[in-house]
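Note that one protein chain is taken out, while the other chains of the complex remain in position.
A, B and C are the chain letters, set down in written order, and residue numbers restart from 1 in every chain.
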Amino acid sequence: MFYRETGQFKASYASDEAIFPIAQDRWAVIAIVIVAYVVIPIVANEYWLQAVLIPALVFSLAALGLNLLTGYAGQLSLGTGGFMAVGAYATYKITTAFPELNILVVFLLSGLVTAGVGVLFGIPSLRIKGFYLAVATLAAQFFLVWLFNRVGWFYNYAPSGTITAPPREVFGVMITGPEAKAEARYLVALAFVTVAALAAKNLVRGRLGRSWMAIRDMDIAAEIIGIPLLQTKLSAFAISSFYCGVAGALMIFLWLGSAETLAFDIGVSFDVLFMIIIGGLGSILGSFLGAAFITLMPILLTNAPQVVGISMAIDTQKDLESIIFGGLIIFFLIVEPHGLARLWQIGKEKLRRWPFPY
Amino acid sequence: MAKPDESLAREDTFPKLLLKNARVRGDRVAYREKDFGIWQSWTWAEVLDEVRALTCGLAALGVERGDTVTIVGDNRPQLYWAFAAIQSLGAVPVPLYQDSGADEMQYVLEHGEVRFAVVEDQEQTDKLLSIMDRCPKLEAIVYEEPRGMRGYTQAFLHEFKAVQEEGRKLDAARPEFFLDEIAKGKGEDLAIIAYTSGTTGDPKGVMLSFDNLVESARLSVEFEHLTEKEEVLSYMPMAWIGDHFFSYAQALYAGFAVNCPESSATVMTDLNEIGPTYYFAPPAVFENILTNVMIRMEDAGWLKRKMFHYFIAVAGRVGIDILERRAVPVVERLRYWLGRYLVYEPLKNTLGFTRIRVAYTAGAPMGPEVFRFYRSLGFNLKQLYGQTECCAYCCIQPDGDVRPDTVGPPAPGCEIRIDEQTGEVLYKSPGTFIGYFKNPEATAQTKDEEGWVHTGDAGIRTDDGHLKIIDRAKDVGKLTDGTLFAPQYIENKLKFFPQIKEAVVHGNQRDRVTAFINIDLDAVGNWAERRGLSYTSYTDLAGREEVYELIRENVEAVNRDLARDSELSSSQIRRFLILHKELDADDGELTRTRKVRRRIIADRYEELIEALYSDRDQIVVEAQVTFEDGRQGVIKADLKISEAETFEPLRKAG
Amino acid sequence: MATVGAPETTAAGSARKIGGPLLKIENVSLAFGGVRALTSVSFEILEHEILAIIGPNGAGKTSMLNVINGFYHPQEGTITFKGRVRKHMRPHDAAAQGIARTFQNVALFKGMTTLDNIMTGRNLKIGGNILTQAIYWGPAQREEIRNRAFVEEIIDFLEIESIRKTPVGRLPYGLQKRVELGRALAAEPDLLLLDEPMAGMNLEEKEDMCRFVLDVNEEFGTTIALIEHDMGVVMDISDRVVVLDHGLKIAEGTPDEVRTNKDVIDAYLGVSHD
Partner (left out) sequence: MDILYSVFVAPFLDMADAPLFFAEVVIGGLLTGVMYSLVALGFVLIFKASGVFNFAQGAMVLFAALTLVGLMERGVPVAIALVMAVAVMTALAFVIERVVLRPLVNQEDIILFMATIGIAFVLEGFGELVWGSNVKELNVGIPDVSFEVGGILLNEFDLFAAATAAILVAVLAVFFQRTTIGRALRAVADDHQAALSVGIPLKTIWIIVWSVAGVVALVAGIMWGAKSGVQFSLSLIALKALPVLMLGGFTSVPGAIVGGLIIGVGEKVAEIYWGPLIGGAIENWFAYMLAMVFLVFRPQGLFGERIIERV
């Protein structure tokens, strides 16, 4: 009903293939960007930035990565946590080795490192498919975490066995380490996510994205029309891992500040998988919706009792949370197996057709 | 060289207007065509270039001043350019309907002495090829779409692009040629021969001069304040004068953009994408759209449906007043404003009507409630009246004075007169055609010496000067009291009611008017079910007292309406009956196009008609029917005859 | 169709001139485990021709196509394409060398639109690396637009404008087959393999498909090898016919020769009563 598409005709392929071909959508996006970059840093307080927005951004990035691999290329992976760990530890090693190096560059470098590792663990995907592959990726998950846990070199033999984000500046602004302001860290994370999302969108609407989807939908046909399977699958693993790697780096350096391998255990892999499935497989938007949903829900659940004014034992509450969390997941899968993105899409179609039902 | 320049400066032909547009708005888009998934666009400057090349190319092919060149195909920019190119050379375009069969084409090609043809594609080419041998004058065919033409090796077939290439060569060699040729053109020259498929006899070639078209275009553009910003969607046949006027004459005069749909199948979506500001469609189209809207809304959730109907009702109450800037209570205004946001605008938008400033309908009477529906949404729909002989129209409804039942007062520059004896509508207008091509006697019959054109339509002037078309003149009769009797007009009024499918009114040379009614089985059937009225067959339902009640209300509504017209008030329907069977083309009672065959009905149902004029209120009938399987059969029924109330004329004739 | 009122319209007038062998198949044998699918089959596909491969069910027709485009690797025999003997090659190599195909039961990418499906057919023609694609604006976009324009020509050619942006999953079977043909054409193949292009179509869909196959062959001079069950179609559109039965080639020649060939008749009678 807000859509007024009459007269928005396309006179060139460029405009026809724009990311947001509908004017109203473009305006909405611009509004969102302004809110995210200008309004939020001004109004949001420490708690919101630290406990809600930054984690949401970090996980959006990871979800984007996994969605490229699982949602678009159809390769089910449970190794996300492991790959995030690679990114985090790579950043730690590089930035402690070369303190002068701009931390943003370091993030990207560690992304590349992760991409390499991702490719390595992607190789079996040519022979192993579906759930078998999923289980195989668990190998990456466990092995990597074990590795960073066991081999002291990775955490510079710190007695605590943890890695801690050293203070680093960009253009004179402290963005990591204890003194870094939440706003600064938020904006850096936001910038990364924005660029990443744009790049992801560009990839999936281009040749590579089509190759991925082709393989996802029917790999045999894909190969016969000239799409090299291994190469394409590995490209998916590489890019996906790059995203997860950077996400892992941001997780430690912009959010937690310090952590040990526990932060990257199998649970993280599952959380991210939840995000893309609840959000919507094969949808950039879905990655964000899912990430927001999964990061916000526990917070809601934890705070709900206080809000309502019930007090209960910690572990009772923990148990209730896990029950409700699980229940909600099942509920969502039943209501809309194709995720929040699909819900939004349906709603949007209705608005465009308004007042008609179809 | 001075002379051509001042000729060009006169801007009295379309080629000259094209030059002007290229000069004053060279980089505004002139034509768009949905092709290869996007709207391919050409600016006026580009169009001029294309036309220039085509003109020279045609000249190279041997097209000469005074030749006639046919143009056949769906609406394509290239074909519109062909008009301009042909006219640039002083030759005369003779557009043909793209769906006409080879034989129809043959007549025009022969009679029009056509030497060249510019066609859209293989399909049209094949049609021409199949009659080539019977049209000795036809020398060459230029086809626009090469698809599938690869195998065609005939020397007289030329691809559009190739012709333009030749043209560019010639143009390079003789750069002055193009402008000189255009400069030779004069306003009084023949601009187009538009063949009209007359209801009787062979098509007649209406000869229109540049002065006719350019002047009419000027008047109409000023009348509607059309600017270069307009967008039109050209989807009506190019051979129809209406399209030629809106998409060619006016477009060139006002310099606005003409948009050609991808294919006839995608017109609706293309309409939605372009969102024209200026639009024409025959009543049937508007009626179908409305029905679709209503059907689609039935599937909506009840809340949405309620809301929709509520606001449509609001619009029905005040929409038109608001559109025509009359006083409306604030509350209603608020409701309407809300409705505009929730329903009207979104609805118009999904239909592609959002940007429409002016929309016309013509060619057939339009149901008043359909007409009101569109206007009540703030959709400026108007009716006009015209024909090929006057370049499109001679009557049109001005903004602020629009009514469902008239075609408006005479258009600027036009005069209207009603012939006292026949009731026929006569007009004079700047667009009045030169004459019929090679057919002086027909010309003489149609256009009398002081220039009045006989339309063949019977009409009346409302007391404030609007024209009402009521029937074909030849069908109009008289009642014994000497007043006009226009059966079709009354029948149409009846048929506007969904419950009435067909109607036949009698009264010529009689003292009063009576009617046969065919109920619409679907509409009345639903109505019956809703009120738990069970029936076994059409005949059964048609005989029900309740149904008679229903129909009587409709008939009396028509009577009330007729009473308003001083001339028609005595044609109110006194008695009517509902026929026991549906009038059927298979029984020869209707033409295939569902027009009633009065003569046949008159003698087949003679006794019923007599009964209507007697004072009996019952009559037994036996009727021949042809069943689905073709068997003949007889059905017996006794029919009620019902009286209908009539009303006093509201205004006395004065 | 094209011939209406245009007597000159014949192969003579068309683009194609049947040329030398484009693909040579020399005593190719293929077996799965113990099962023999093909037994030393040999024939040639000539440039610009339409060759029909026919035979009763299980004659090994589809296996033959799979061998030709490198999906199966024959245990014996050689395949020469464009004069080069082919060693072990993966299907995508075959595609890269100019062999495109459609499938017996449509193998489209269900999750993608008609447009995207056909675009995937252009994959080999689209350049650019991951980085330029991620940046999109600039080279990648130019590539996209260039190839979109090409694909639109195919869409126009196959008259599927109206379903351009419909997910293929929602299309009726006949249209899906058409889209699949489009995807194959997008690769601008030298050799086009059609596996029962008319299977499961109604009469007019078949007529359309025939027209398209002929047009492709005429307008682009593409060499076409097709498997088809509908004898009428085969006889109408193919220049030559190869007949397989139980993995053996039992006949080869013009439609008329084959129609009258005794072995062929037997083979078909053979299937008709089992």
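To be clear about the criterion, a contact is a pair of C-beta atoms (placed from the backbone, for glycine too) under 8 Å apart; a residue touches a chain by one contact, two chains touch by 3 or more.
No experiment lies behind these values; they were computed from the predicted model shown.
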item: Residue among C:Ile79, C:Ala107 or C:Met209 touching the omitted chain; value: C:Ala107
item: Candidates A:Phe274, A:Phe293 or A:Trp354 - the one touching the absent chain; value: A:Phe274
item: Contact set of chain A toward the excluded chain (per top definition); value: 76, 123-124, 127-132, 135-136, 138-139, 142-143, 146, 150-151, 220-221, 224, 266, 270, 273-274, 277, 281, 315-316, 318-330, 333-334, 337
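Here is the rule we go by: only the chains that are shown with their structure count from here on.
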item: Chain contact graph, described as a line, ring, star, complete graph or other shape; value: complete
item: Pair exhibiting more inter-chain C-beta contacts, A-B or B-C; value: A-B
item: Geometric centre distance via CA averages, chain C-chain B, whole Å; value: 48
item: Touching two or more other chains - residues of chain A; value: 13
item: Per-residue multi-chain contacts in chain B, two or more chains; value: 37
item: Chain A residues touching chain C - in the complex, by the definition given at the top; value: 13-14, 17, 199, 202-203, 205-208, 210-211, 213-214, 216-218, 220-229, 235, 239, 282
item: Chain B contact footprint on chain A (complex, rising order); value: 1, 3-13, 16, 353-358
item: Contact set on chain B toward chain C in their complex; value: 35-37, 122, 126-127, 129-130, 132, 147-148, 150-154, 262-263, 265-266
